[in-house]
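With one protein chain removed, the remaining protein chains of the complex are shown where they sit.
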């Protein structure tokens, strides 16, 4: 690969040296072709960098213009009246809703995904395992708006009974208090997001579990370990960083999910004590829901909240990448 | 501490493929029995049927009987986990648990079986097992370092220490020296000689000098052709196998005429 094309393409000098012209010509053509091709492909790479920079710059510029008009505190104000005069808006409720719903999603999805991944890699009969992982991969492709539609029209009505039950036994905590009404709450969003990120977290974890070296599993087996002990001794330690990065990828998706949340959540600009009662909002949902009623400053304000979401997902994804990179070093 | 193994009419399968056919033999306690034979003759598969490791390979299936003293390993109600606990195994490539320290590697099996042990008891097990594996002197000052940091030969002796720490009745070794240099190999061979005082040892090896050096009895396996199941040709005292075998095929193999 280090052979430069020019030298590789140069034929050995002809002994007679009678006809240098065609060789020179084709060499020149080859050089030109190489130069153009390299320029094109390098240009594409540079274009990607330019796009990334442009995203950051444009969002920041518009956000700055919105913030200069803001009469409230961007981080602590509990309202979103960006189109009022003077505009008052803050992301406190959105940040709370985004983080809480994503955390609920993680708490539900990660253990279940690890369970399914182990089911596929170590428990299921082989005839079931292969089609199952295929189906899980396909489910990862179901569009989020379809999850939203299903969540709003099927999941929400089916959760009211469960929420009443939770209220009966855990209502005293305040967090699980529930007053009748559609279950279009942050907790429902958490459950829906959990179902949505389940396929991706499962398929990444499954890959890692399948890569766990057979020889360590056999070592554990030969010591008289049960199946669970084999997994605990040789599969989970090997897969730990893989599980973490899979979870982070899932978290990144949950944080940025827009339409499923916009479809299911009944938004409000307050932070309620209960997670089961309707209300709250997320960054992405608020952008999608308020966009059409927004004027110039309103749109800029939404862009400002989008910038916060952008930074948040960058941090989460960056952490995931770092963990993956460290794991590569460790296994190499 | 050591038990006799009586195998009768044992066949093993991978799915529909029969890997070994109708093997019967006796392995004497407190002795070393070596399995030799050309690649693919099923000697490793046979070894893995002796502690029910064969059935963890997808499609793996066994017919026949393996008696440990008088108890059939494949009898109804026998728990494979207890079998593997009683019949230990050392593998071709050293496989200490990479996330565990030397100390933790040695007590890994003991922790599984023993419930909660006091630190002093575990310390005693570690010292005894590492001494038993001739590794104590080399690692006693770095018991808390990762086991994967040792040399190949040391790792293999660590795996032997891990296997004998649970005090098995039988120790199976599947080409334990094939990934090691000559000096490490010598160390392991010396160790085998010491271990046979306490355990019944079965070793699979490709190296005929090794079989001649370490074993008391030798079994020669062969297969009739590609796709055919492997068979036991003969088993006898090592001396006899290497000087005056009763089957011509054994002599051909040992004198290097094929395989």
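First chain written, first letter: the chains are A and B, and each begins at residue 1.
The rule is short, and it goes like this: a contact is a pair of C-beta atoms (placed from the backbone, for glycine too) under 8 Å apart; a residue touches a chain by one contact, two chains touch by 3 or more.
Following the convention adopted for this analysis, contacts and distances are computed from a predicted model.
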| item | value |
| --- | --- |
| Chain not present in the shown complex, as UniProt names it (candidates "Acyl carrier protein", "YceI family protein", "Cytochrome (Ubi)quinol oxidase subunit III" or "Phosphate transport system permease protein PstA") | "Phosphate transport system permease protein PstA" |
| Hidden-chain contact residue, picked from the options B:61, B:128, B:198 or B:213 | B:128 |
| Among A:185, A:258 or A:274, residue touching the chain not depicted | A:258 |
| Per the touch definition above, residue among B:31, B:92 or B:113 touching the missing chain | B:113 |
| Given A:167, A:203 or A:317, the one touching the chain that is not displayed | A:317 |
| Residue of A:103, A:139, A:170 or A:271 in touch with the missing chain, whole complex considered | A:139 |
| Footprint left on subunit B by the chain that the document does not show | 68, 71, 73, 75, 77-79, 81-83, 85-86, 110, 112-115, 117, 120-121, 123-125, 127-128, 166-167, 169 |
| For subunit A, the residues touching the chain missing from this view | 1, 3, 5, 8-11, 30-31, 33-34, 36-38, 40-49, 51-52, 54-55, 58-59, 61-62, 111-116, 118-119, 123-124, 134, 138-139, 141-150, 152-155, 158-162, 164-165, 195, 198, 202, 226-229, 231, 249, 252, 255-259, 262-263, 283-284, 287-288, 291, 296, 299-300, 302-303, 306, 309-310, 313-314, 316-318, 321 |
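As a working rule, only the chains that are shown with their structure count from here on.
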| item | value |
| --- | --- |
| Length of the line joining the C-alpha centres of subunit A and subunit B, rounded to whole Å | 48 |
| Of subunit B, residues touching subunit A in the complex | 51, 53, 56, 58, 81-86, 88-89, 91, 93, 95-99, 108-109, 112-113, 159, 162-163, 166 |
| Subunit B partner contacts - residues on subunit A that touch it in the complex | 126, 213, 215-216, 218-226, 229, 233-234, 237-238 |
